[in-house]
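Questions regarding the structure given below will be posed in turn.
Omission of a single protein chain aside, the complex is shown with its protein chains in their original locations.
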Amino acid sequence: MPFTPPSVDDVIAAVAGRFGPLETSAFRGQTRLVVPAERSFEVLEFLKQRGFDLLIDVSCVDYLEYRDPPMQMPACAGSRYGLVYLLASTTTNQRLTVRVFADDPEPMVASVVPLWEAANWLEREVWDLFGIRFTGHPDLRRLVMPEEFTAHPLRKDYPLQGRGERHNFPVITRHES
Amino acid sequence: MAVSDLQLPENVVVSRLDALASWCRKNSLWPMPFATACCGIELMATGASKHDLARFGAEVFRFSPRQCDLMIVAGRVVMKMLPVLQRIWLQMHEPKWCISMGACASTGGVFDTYAVVQGIDRFIPVDMYVPGCPPRPEQLIQAIIDLQDKIQREGTITGREFDTAGRQARKRALVEITSPLTVDAARNPVLQRELAAQAGSLAGRS
Partner (left out) sequence: MSIAPTSFESLEVPEAATRSEDYLWTLNFGPQHPATHTTLRLVLKLEGERVVDAMPEMGYLHSGFEKIGEHLTFNQYVTVTDRMNYISPMANNVAWHHAVETLLGIELTPRCKVIRTIIAELARLSDHLLSNGAVGLDTGAFTFFLYGFYQREVIYDIFETLCGARFTNSYTRVGGVSQDFTPLVIEKIRSFVKTFPKTLDDMERLLTRNRIFVDRTKGVGVLTKEEAINRGATGPVARASGVTRDLRKDEPYLAYADYDFQICCATAGDCYARYLVRMQEMRESLKIVAQAVENIPTGPVSVGIDQRTALPTKQQVYSTIEGTISHFELSMSNRGFEVPCEESYAAIEAPNGELGFSIVGDGNETAYRARCRPPSVLHFALFPYLIRGHTLSDVVAVLGSLNIIAAELDR
């Protein structure tokens, strides 16, 4: 008998059976699942056991200047930061997007490094550029900006040209070098 | 007695010492490829077989700054990289020259963002700018030929041509007004020296 892998809908039904109904939607064939921040780790662990074994990406969107509720889903409204977990399965090649929302003043989400080692640097990058704290992350340092940097540059309230940090360096002239 | 009156054997050439030194220097440029981004690949293409930089006597790429006298900054330089660039520049021996290759190194190029330094000439001296994003290998070769020309024309054995404090000071006017320190001044020796010099000049004036 040929093995038929569970479809994304089956997995979402299983998630709903375990954690209660969660809001989902689809756009261009991509299914999104909105998970409350306090349960994100459990849901992602469950999804990993159900075959989504490859973590493609962890990123974040700052909805500060966004007019509508993101993706026209009421569950997403009201929070400033929306984290994006892109999951995929290496056996069935299905994809699933998990959305977790966090808000100021202390945006905080559980780290998924215990589940996927791949999340380590991706979460550090989100911390660096958006200032989202990942609780339980083994080594949450800045990844791309200098250690001395104080802002989180991909937030919408940070200007594109920066605040002059880029030119705050000593000048070496010909006669002193 | 004029030089022309000397009875010289056939294989003796008379020249100025400055010209002789410059002639030696210009034909033995050892580039230090400070390749950070896309221009670095074109720099590699310049050194590879089709364009062959060896034809112009500047093919000895050395990755140790102590051995080099021509720094080719190829690619954008960002906030985190600039202290490294300055340190490598200070480690190079005199006489030394610098080519700023590509739009990003010269002006920041399309990357007018929070992290990218808008032109390395704000922070280190530059002799030659190569436009292009990235420049073609031919352009880089032309820049090296022009630099050789400049060395022959202006070079002196004592390095008097490097005394360009006035020119540099004019360029300094380009530096933007900065906001509260994000770079730790206490750990930066160059900044410390500069602050000390400023304090000294202020004290001398009053």
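Each chain gets a letter, A and B, in the order it is written, and its residues are counted from 1.
Keep this in mind: a residue touches a chain if its C-beta (ideal position, glycine included) is under 8 Å from a C-beta of that chain, and two chains touch if they have at least 3 such contacts.
Source: prediction; values computed, not measured.
Undergrad: What shown chains come into contact with the chain that's not displayed?
TA: Within the full complex, the chain left out of view touches A, B.
Undergrad: Thinking of the whole complex, not just what is shown, which of A:12, A:132, A:145 or A:172 touches the missing chain?
TA: Reading the full complex, the residue touching the unseen chain is A:145.
Undergrad: Check the options B:24, B:41 or B:145 and report the residue that touches the missing chain.
TA: Within the whole complex, the residue contacting the unshown chain is B:41.
Undergrad: Identify the residue among A:11, A:75 or A:122 that touches the chain left out of the display.
TA: A:122
Undergrad: Given the full complex, what residues of chain B touch the hidden partner chain?
TA: Counting over the whole complex, chain B touches the hidden chain at residues 33-38, 40-42, 44-45, 48-50, 63, 75-76, 78, 80-81, 84, 88, 110-111, 113-116, 133-134, 136.
Undergrad: Please give every residue of chain A in contact with the chain that is not shown.
TA: Residues of chain A in touch with the missing chain: 27-28, 30, 32, 53-57, 59, 61-62, 65-68, 70-72, 84, 86, 90, 93, 95, 97, 116-118, 120-122, 125, 129, 142-146, 153-154, 160.
As a working rule, only the chains that are shown with their structure count from here on.
Undergrad: For chain A and chain B, what's the span in angstrom between their mean Cα positions?
TA: About 43 Å, centre to centre.
Undergrad: Please give the residue numbers of chain A that touch chain B in the complex, ascending.
TA: My answer: residues 144-146, 148-150, 153, 158-177.
Undergrad: Which residues of chain B touch chain A once you look at their complex with the stated criterion?
TA: Chain B residues touching chain A: 78-80, 82-83, 86, 89-90, 112-118, 122-125, 162-165, 168-169, 172, 175-179, 181-184, 188, 190-191, 193-194.
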